[in-house]
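Everything on this sheet refers to the single structure shown next.
Heads up, one of the protein chains got dropped from this complex, but the rest are sitting where they should.
Chain IDs A, B and C follow the sequence of writing; residue 1 opens each chain.
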Amino acid sequence: MDFDKVKKIINEFSAERDWDKFHTPKNLVMAVSSEVGELADIFQWLDANESKIENISEKDLSKAKEEIADILIYLIRLSEKLNIDLEEAVLSKIKLNNKKYPVNISKGNSTKYNRRDE
Amino acid sequence: MDFDKVKKIINEFSAERDWDKFHTPKNLVMAVSSEVGELADIFQWLDANESKIENISEKDLSKAKEEIADILIYLIRLSEKLNIDLEEAVLSKIKLNNKKYPVNISKGNSTKYNRRDE
Amino acid sequence: MDFDKVKKIINEFSAERDWDKFHTPKNLVMAVSSEVGELADIFQWLDANESKIENISEKDLSKAKEEIADILIYLIRLSEKLNIDLEEAVLSKIKLNNKKYPVNISKGNSTKYNRRDE
Partner (left out) sequence: MDFDKVKKIINEFSAERDWDKFHTPKNLVMAVSSEVGELADIFQWLDANESKIENISEKDLSKAKEEIADILIYLIRLSEKLNIDLEEAVLSKIKLNNKKYPVNISKGNSTKYNRRDE
């Protein structure tokens, strides 16, 4: 992904429509929530197997692609408004997750770090 | 963002923990929902102004950065499991949005395309 | 459920804490999103069978109970702030759903009404 190109296109799209005034961080978080709801709508009644690439219908896959794009678009906008460098954010988070989920404890085990001792 | 590097690191993290078995598209969609909920938690009681970069607290910003990273990590995993090229998905969606939201109609106006005639 | 009693208790809880000022409809919608994210967190890695009452762990069930309560609490607050009568809202919606999902078309079939012709 040519991330800078994508970011530039997204920003131009908003600028042309004078949508910056709507794009407060709070509103963008709600926009992400809304798009994630649309993604959940596609998958809600599918079982795990039906959701896989080899079984999902063309229609559902194509709809999922659109919703995933929408989420990413709003996430990129949000990260810009909050001066967050997405690459740095992901790499820091992975580093943190490496501590929270050491391989010897977490192998084959999805228990969340803060519910291990419950 | 060096997207391929990030993707490789995310995949290795899961592979080392044998987490692929949990990462069905359905489950990953729920994981995205869950992380978006944590993001909403940070912003729910802030007003629009308080949510802005010049006003948000260090703690909230740092927490938001983590949640945005988590969302992106699961979104990248999901797009892989569904063979979705994120750059292509975003560019196609922007093209579609250009039709749904022509500048002359949408300038300064956030009305959703499918609610314009209501 | 003695709905009026529950509503009264919820309202008193907020009034005592002077939380009305935070409870705009917009903020309450985000609060619902946040709690739903916590509910999704519990179920994200469970498969359909593991999520059932006969299989779910005591801990997950007890956590789910708390999150469901939180969602309902915020939903009741929201409906109050918007003067929505919840019983009337549910009965109207069921009536609408009866039209959208006639038994002869929808029996054993979860297809959403607006995606039937796709």
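Everything that follows uses one rule, which is that contacts are C-beta pairs under 8 Å (C-beta built on N, C-alpha and C of every residue); 3 or more make two chains touch, one makes a residue touch a chain.
This one's a predicted model, so the numbers in the text were calculated from it and none came from an experiment.
When the missing chain is restored to the complex, the residue among A:44, A:57, A:98 or A:111 that touches it is A:44. Touching the omitted chain from chain B are residues 26, 29-30, 33, 41, 45, 47-48, 59, 110, 112, 115, 118. Touching the omitted chain from chain A are residues 22, 27, 30-31, 33-38, 40-41, 43-45. Mapped onto chain C, the footprint of the missing chain covers residues 1-3, 6, 9-10, 13, 16-19, 21-22, 24-27, 29-30, 32-33, 36-37, 39-40, 42-43, 46-53, 56, 61, 64-66, 68-73, 75, 78-79, 81-84, 86-87, 89-94, 96-98, 101, 103, 106-110.
Following the convention adopted for this analysis, only the chains that are shown with their structure count from here on.
Chain B and chain C have centres, each the mean of its CA atoms, that are 23 Å apart. The residues of chain A that reach two or more other chains are 26, 29-30, 33, 47-48, 110, listed in rising order.
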